[in-house]
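Let me give you the structure first, and then I'll get to my questions.
One protein chain omitted, others in place.
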Amino acid sequence: MAAVAVMVARRVARSGILFPYSSPQLWGRAALQPPVLLPTQRRTFSNNKILVELDTSSGVATMKFKSPPVNSLSLDFLTEFCISLEKLENDRACRALIITSAIPRIFSSGLDIMEMFGKSTEHYAEFWRAVQEMWLRLYGSSMVTVAAINGSSPAGGCLIALSCDYRIMVENPKYVIGLNEAQLGIVAPFWFKDTFVNTVGHRVAERSLQLGLLHPVTEAHQIGLVDEVVPEEKLQEKAAAVVAQWLALPDHARQLTKSMMRKAVLDHMLAHREEDIQNFVKFISKDSIQKSLSMYMEMLKKKKS
Amino acid sequence: MAAVAVMVARRVARSGILFPYSSPQLWGRAALQPPVLLPTQRRTFSNNKILVELDTSSGVATMKFKSPPVNSLSLDFLTEFCISLEKLENDRACRALIITSAIPRIFSSGLDIMEMFGKSTEHYAEFWRAVQEMWLRLYGSSMVTVAAINGSSPAGGCLIALSCDYRIMVENPKYVIGLNEAQLGIVAPFWFKDTFVNTVGHRVAERSLQLGLLHPVTEAHQIGLVDEVVPEEKLQEKAAAVVAQWLALPDHARQLTKSMMRKAVLDHMLAHREEDIQNFVKFISKDSIQKSLSMYMEMLKKKKS
Partner (left out) sequence: MAAVAVMVARRVARSGILFPYSSPQLWGRAALQPPVLLPTQRRTFSNNKILVELDTSSGVATMKFKSPPVNSLSLDFLTEFCISLEKLENDRACRALIITSAIPRIFSSGLDIMEMFGKSTEHYAEFWRAVQEMWLRLYGSSMVTVAAINGSSPAGGCLIALSCDYRIMVENPKYVIGLNEAQLGIVAPFWFKDTFVNTVGHRVAERSLQLGLLHPVTEAHQIGLVDEVVPEEKLQEKAAAVVAQWLALPDHARQLTKSMMRKAVLDHMLAHREEDIQNFVKFISKDSIQKSLSMYMEMLKKKKS
């Protein structure tokens, strides 16, 4: 019955309504230019960290993290990630995004600890602004976003998944997902927490965050941290099917609805963005935290050798 | 143990504490007069759209929607609905309300599309105020309210169910319920969303609203959109049993508790009521939306013939 209405509504131009959030300091003007439309069916762009393929016939882009060894979120990675998101967001041929990993057994290991150790306060501030920017763009994306989680996804990796519209995870007893910051002696920022609470509810979040839990796939599914669990070989097919279901809706109505659901949490972060950066810089600069990170990295080095 | 306290507390006059919300513009003074108390056991009043029977011995009223073909919520229907609600609210003999449908297979099809097409902005504003008024009265009712959902209940029909204290739905694989506005290219207003989130939680609401899902009965039960599922022939009996359970509580304590739970969402809407009307009028007056509705109605006409 709604088919006609749907077709009409799709003609309404995608307006990027969810994005008053870009940060010129970080990305510069150049990246804001609309891409030149090419007459190809499949468009690919890549950088050191991420591969993006856009199927212009279906409007679905696939983004593959390819930063060995564990897709950690360095400042470079985050910058490339945000530039890729912005390109797709501004590309009228793109309506949906599937995010997955090209590295076996890991989706993303989260924030790169090297960016938080032995650097200047200016560097810490720049790094944290990039983490914020990534979340603002992804949680507030006007595209349909699906996380195809083909490996473990702790901390910042979990945040990426949480920021999508739908989460599908591979059925593998070795894979875990969660916001485990407390395990490292640090604290997830309030907007990680808000995103988590919006997904799994207050009580589950309260316990999981305090214990810094990394949930095995089945448990993650039970608590609603992931929406679906599939065998590895079915992941891409399932992600495509989910995207198709979401794309059957008129973009404009779906985008306005998404904005209505997420606006409060996005606005709350924006209202405290600079304060949040200052808090991070102050916290991470503490001798006790730096010493803790130092010992942690020493341990990692020994483990490798 | 609490029986005595209960009996005493029941003597406290029903004070209609939840209702600073009546809208004189719509209903006029006459409707605000308290009804004359009659010595009858069963009182009936009816209009073109709705039949109301009040059993004065039990204090339970049953309201039956009887507006063919699909109990759509026209301005006339909403006006009669609100007048009926107000009568019962002000009637000291009435403590509970069961809402059901006299039309087979449909509870209510939601807002009448004819009220939103080709009319003046004044008409749109009047219509939207009536939709708001209905929700304010029902979600904020001091009566025990039970939805006995004996048919499909999309969009505004679902809102009526969500605004009650308890939802019982008939076990029929053909019946569906949900806020499917996005399917039609429109967006559920924020107070539909708030009512939905209060019932099923943020994550379920986020997905269901973006996809405009109409949930089959079993699924609706699983996500907490309905509280109970029963065979058609057991519906009235079950509704009566649920009402009896809720009426066993002292009215005053139950009403204050209900108000405490719902006040934030009711107040938020009241604080943005005029703005919400203006937003609706502006949105619905758009050429693109009017064209979309026109094509939708053309399609419905062809389907009928």
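Labels for the chains are A and B, by order of writing; each one numbers its residues from 1.
What we mean here is this: a contact is a pair of C-beta atoms (placed from the backbone, for glycine too) under 8 Å apart; a residue touches a chain by one contact, two chains touch by 3 or more.
Bear in mind that the values here come from a model prediction, so they are computed numbers and not experimental data.
Only one of A:Arg105, A:Lys263 or A:Lys291 touches the absent chain when the whole complex is considered: A:Lys291. Set against the missing chain, the residues B:Ser58, B:Asn172, B:Asn198 or B:Gln236 yield one that touches it, B:Asn198.
Interface note: of A:Glu53, A:Asp76, A:Glu171 or A:Glu206, the residue touching the hidden chain in the full complex is A:Glu206. Residues touching the missing chain, restricted to subunit A, are 180-188, 190, 193, 201-203, 205-207, 209-212, 288, 291-293, 295-296, 298-300, 303 (touch as defined at the top). Residues of subunit B that touch the chain left out of view are 1-6, 8-9, 11-12, 165-166, 197-201, 224, 227, 245-246, 249-250, 252-254, 256-258, 260-262.
Note that only the chains that are shown with their structure count from here on.
Between the two copies, subunit A and subunit B, the C-alpha superposition involves a rotation of 120 degrees in steps of 5. Between the Cα centres of subunit A and subunit B there is a gap of 39 Å.
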